[in-house]
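Here the structure comes first, spelled out in C-alpha cells, and everything after it is commentary.
One protein chain is absent from this view; the other protein chains keep their places.
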C-alpha cells in the first residue's frame, strides 16, 4: 500500500495504529531495499513473510501477470493449472533469453531480477564458504550436465583439443559428462598414500607429455568424494595446468560446505583454475536440479553462460534465492560450523563402533566430509558385504555405501573399469562409507550408529552361523 | 485411511455416513489406480484434490520423508526452507540417477514414479496431438539445450560427422545448440514461394553431395516458426535423409499444438525422423524449463536418455504431470480446437485491420500458428517500424514482432546473418507477426486488434505530420 | 517495493522493463486504493494475486507480525503451527475488542481494517440484492446464535417483554435461539392458501391482544424456507408491528440470494423492520460459520454489536471479504441471475418428472428458492417415503428432503410439535423438496432428475412388488 492507501486507512482505524502498521511495513521494505542495494545474503535470515512479499513483488512485474496484458506471441507464460501457478509464485517466464542464460527478458522484469539476484547471492555464498570467486551463475542443471556445458564452452577456445585428463573418481555422471560432450577420457589412476587414495601428479605430467598439451581440453579434478579417496591435489594440478597452459576444471560437487575443499580451490586459484562447478542441492539444502558454475575470470564465466542455448527453468534459482534469504549469512555459517562438528562426532562414534567389531576407521585426514570404516572380517565373504548394505537400506539407513573388494570389471560409457566404485582397481579390503553433510543432525548419527551396530552384530553372528553350518 | 481406521471412525460417526465418505475416497483411489494401470492422460481431468492426494502419496514414498530415516550420505534431499519444501510437495530427490535420466532411484520411489508416469503421459499427449511416437522422455531443459543433447548423442553413433544442415530459422538458441555442441552450421537459405519462406530442398541435396553424407551429423529441420516462414518440408527432407542415411532431427518447439506440424512429423516418420524435440511450456501451458525428446525408435531415445549425465530437477516433470492430469485428454483436445478457432479469428480480424490501413495479411497457408501483416507503407521509414514495435510493447501487447527489411548484418555465434529475424536476407517489405498459441483467449485478440489499430492510426498520422514538417 | 527499490532494480534490469512492472503494480495498488476509498464491492472481481497482496498488506500491520515486537501481554496472537498461521494469512488477533465486536484493536490495525471493510462490503452486497439497509456487521456465528444475540439485545430495550411471536417454521436452530435466550415461544400456526403454507395474520393480531404488546419482545418472521411454506407476509406483519410498537425481527437465513425475499424486506422496511439476519455461507458460498446482522436503523445495529461480549474469530469475515472481492459486483449479480434461471429449469424438469410418475409439482409461487413435488402415491405407505429419502442419499443426492404426512408428535425444546418438518400439523400428503440455491449448476439439476427418476421408478416397482407379495 502506498501513502494514499494509508491515508485512507486512517479514516477507518486511528492514525497511531495505522502508523505502527506502516512502520512494520517499512522494516520489510528496507530489507528488500538493502538486498537490491547490496546484492548479498542478508546477515540475519528473512522470515517467510518478507520472502513471500518479495517474490510476490517480483511476480507482479512479469507480463503474464499484467492485468491488462494481451499476448499474441508463441510464448506468453500462460499457466493452465492454478496448482502449478501457485507453486511458482506465478512466475512462468523462466530465466535467460535465447541470447544467453544470464540475459534479462523484456517480458519478465521480475524473473530477470530473480535470476540476477540469485547469481549475486550464490557468489556471496561461495565467498562465505572461503572461495573468493569473481563471477558465477546458477544453471538449472545438475553438476553432470553443467560440467558438460563447461567442457563444450572450453572447446570453442581450444578447437583442436580432444582429451580430458581425469584423476579417477568413480561416479558415472562425471564420466558421462566427458563422453557425451564428445571428448576422450584419459584416466589417471589414483595412488594410495596410507589409507588415502590421492592424485597421481606424476601420471598427469606424463600424460600431458604423451598427448601434447594443446590436444588436452582440460584437467578435470574433483574435490568432494567418498573416502578413502581424498580431494585432488588442486594446487599442484593448478601449477601443472598453468605451466602447460591447460585449462583446469574442478568438480566441486558438494565441496562448498567443507572448508578443506574450498581452501584447496582458493589456493589453486593462485596458479590456475578456470571454472569450478557445484551442486545447489548438496550444498544448500534445496531439491535436486541446480548447480553453480563459478570462476575467477569474469569473461570466461560469461562466455560459458553465453554458450548455454536458450532460456531455462527458474525453479532452481527460486529455491536457492528463498533458501539463502531464509538462512541469512549467519544461519549459513552456523550450518557450516554444525556440519564440521557433526563430522567429528561421526568420526568418533564410527571409530568406536568399528573397534567394537574388530574393524577400524580408515585414516583419511584430507577428506573432510566422507569417512570409511574397514570391513576386513568380511573380506573372505563378498556376499556378506552386499548383504550388509541391503540390511542397512532396509533399516532406513540411507546414503551409506558398502564397497566390496571384488575386482569386478564394469563397462562405463565404453570404458572398462576394475572395481568401479572403489576409485582404484584394488584397494585391499572392503569398507563402508558414511558422510557428514550439511543439514545432518545428531539424531542421524545416533540412529546410524545404533543400526550399524545391530547389523554388524547380526552379520557376524550369521557369518559364524554359516561357518558352523558349512 | 485404511479399513481399520474407517472401523474406528464408525464408533464416532454413524456407519452409513462413514460409508459414503469411504466411497468417495474409492473414487479418488480408482482414478489413481487407473492412471497407474493405463499410464495415459485420464479422459476427464482430475480435480486438484485428487492431484494433491496423489502427489502426497508419492512424496511419502521418498526417503527424505521417511519418519524414521537416518541419512549419512552426501545427498539426502534435506530441504532447509519449508517454503521450498511445500512448493515441491516435499519431493527433493529430483529425477534420474547418475546412470541415466530415466533411471529409478532407490532412495526415491515416489520421484521415480512421478518421472516414469510423466514420460508416459507426455507420450500420450503427443499421440493425441497426432504423432504416433513410440518413446519419449521429459528433460528439465528448454529446447535449445535439449537439441544440443540430441546432437551430442548422435555424435556417438557418427563419430566422424561434423556438419549440421540447417534450413535457416532465425532463432538464436537453435544456432547456439549446434555451435555449442561443437558442430559446424551449414545454413540452407530459404526459398520464397508466394509470400511463404520455405525449405530449399535442392540446396540440401547439393550440400550433402558437397560435404559427403557421412560427414553430416544430421539435418535439423523446424516446424513451428514465425510467418512468413513456414514449417520445413519434413516429408521431402525425410526422404533425402533416408536415401542418404543421414539422421533427421526436428525442432518442433511449439508445434505439438498445431495439427499442421504434427501431421508433417507423422508423415515424415514413414521416411526418416530420428528425434523431434518440443517445449513443455509452449505446448502445455507450464512454466518455462522443460522439453520432450521423442522419436519413433525406442533404442535411439533410450540412447539419448543414457547420454544425459546425472540426475535432474523434477520440477518441469511435476508441472507437466499436474497439468495433464488437470486438463484430461478431453480438456486438452478442447484447447487444441479452441486454438484452431482462435487462429481463424485472428486471421480474419488482422486481415480487416490490415486492409483498413492499406496493408495486407501475407498469404502463408502452411503456417498454422503464426501470421504476418505487411507494413509496406513503412518501407521508406525504418525508424517508424521499430517505433511501432515499442509502441505496442508500451501498450501491453506482448509477443508481436515487427521485422524491418533493413538488410542489417549481425554476428550470431561467429556466423554472419543478413536481416537476422527475417529468416532470409531480403524479404522485400517490413511486416509484423502475431500468433494464435494454445491458451490464447478471444479477449487477447480483441485487445490486440484494438491497440494495433490505434497505434497504426497514430503512426500514420505522425508519418504524415513528419512529412509536412520536412 | 517503493520508488527507491525500483530505482535499484533499474541498475539490474533495463529501466523500460522495470517501468512496465511498476505500472502493473500500480494497477493492483489502485484497486486497493479504490476499495479503501469506496468501501464497496469492486465492479469487476479481483484476481487472487491482488487479493493475496492485500491480505498480506493487512497482516503486516498486525503486531504479532511486527519484526521488532516484544509481547508481555496475555494475548499476543502467537501462533504455534505454521500450517495454522498460513491458513489465516498470519492474522491472529481476531476482530473486535472487549468493548464491542465492531471496535478496532490497537494491536491489530490490519485485522481491524479487515473487519471494517468486510462490514462495508457486506452492506453493499445486501444493497445489490435489493435491500437498502443502512447498517450491518458480520458476526462469526451462524444464524441461530446471531438471532439469539439480537433477541437478547432487544431485551435490554424491552426489559418486561418475554414472548416471541413466531409464525411456525420447522427449523430447530430458530426455536432454540428463542428458548435459549430465555423467551417464551408463541407459535403462530400457518394457514394453507392453495398449496402454500402462509402467515396467519389474524392469529398474530389475536395473540398480541391476548398477551399485551408490551409483553412481546418481537415478532420473528422468516423469509427463506422449504416449500410449500412460503416467506412470511412481511409487509403486513410490519404494519402490525408498527401499529403496536412491537419489534420485527426477520430470519432471512438464505434469502439474500432471492429477490422475492429481499423485495419483501425492502417493502416491510417502510412499515417496521428492526433487524434481519442472514447466513454468509448460504448466500455467499463461504464455509459455514458467519452471519450478517443488518437493519435500517444505525443506532439499533450498533447497540446489538455493543451487546456482543468480547472479540471473535476473524475467519468468517476473511472468507467473506475474499469471496466478495473475488466475485466482484458483476460476478455476484451474474450468480443471482443464474440462480433464478436454474430455479426455473428445476421447476420445469421436476414438474415433468412428477407428471411422469403420476405426481405434481405443488404450486408455491411465493417461494423463489425451494419447491415441492407431491408424493401422493406413497400416502398409504409411510415406510416407502422414508425409504425414498435414504435411497436418494445413497445415490449422492444431497439436500432433498422427504416429508411424510405422519402426524407424529415431537418434543423440540420442551414444545410439542405435530408433524415437525412439515410446518403444519397436517399438510395432507407427503412430498419431496428441492431447492435452487446460489452456486447450483445445471449438472446438479441433470443428475438430480436422473437419479430421482430412477429411484421413483424403482420405488413404484417395489411398491407394486410388495403389493403383489402381501
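By letter and in written order, the chains are A, B and C; residue numbering begins at 1 in each of them.
Here, a contact is a pair of C-beta atoms (placed from the backbone, for glycine too) under 8 Å apart; a residue touches a chain by one contact, two chains touch by 3 or more.
Predicted model, so just to flag it, every value in this text is computed and none were measured.
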Margin query: Of the residues C:20, C:102, C:222 or C:370, I need the one that contacts the missing chain.
Written below: C:370
Margin query: Considering the complete complex, identify which of C:14, C:71 or C:212 is in touch with the unshown chain.
Written below: C:71
Next item on the list: For the chain that's not shown, point to the residue among C:12, C:79, C:187 or C:213 touching it.
Entry: C:79
Item checked: Residue numbers in subunit C that touch the chain omitted from display -> 48, 51-52, 63, 66, 68-84, 87-89, 91-95, 97-99, 106-107, 140-145, 147-149, 152-153, 155-156, 171-177, 179-182, 224, 226, 253-254, 279, 281-282, 284-290, 307-316, 319, 322-323, 326-327, 346, 369-370, 393, 396-401, 434-440, 443-448, 451
Check: So that we can see where the missing chain sits, which residues of subunit B does it touch?
Finding: 1-2, 4-5, 8-9, 12-14, 16-18, 20-22, 24-25, 27-29, 32-33, 36-37, 47-49, 52-53, 56-57, 59-63, 65-68, 82, 90, 104-106, 109-110, 112-113, 116-117
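The criterion applied here is as follows: only the chains that are shown with their structure count from here on.
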Checklist line | Maximum centroid distance from subunit B, chain identifier (CA atoms) | finding: C
Notebook entry, point to check: Approximately how many whole Å separate the CA-defined centres of subunit B and subunit C?
Noted result: 48
Next item on the list: Report, in whole Å, the distance between the mean C-alpha point of subunit A and the mean C-alpha point of subunit C.
Entry: 56
Notebook entry, point to check: Multi-chain contacts in subunit C: which residues touch at least two other chains?
Noted result: 20, 82
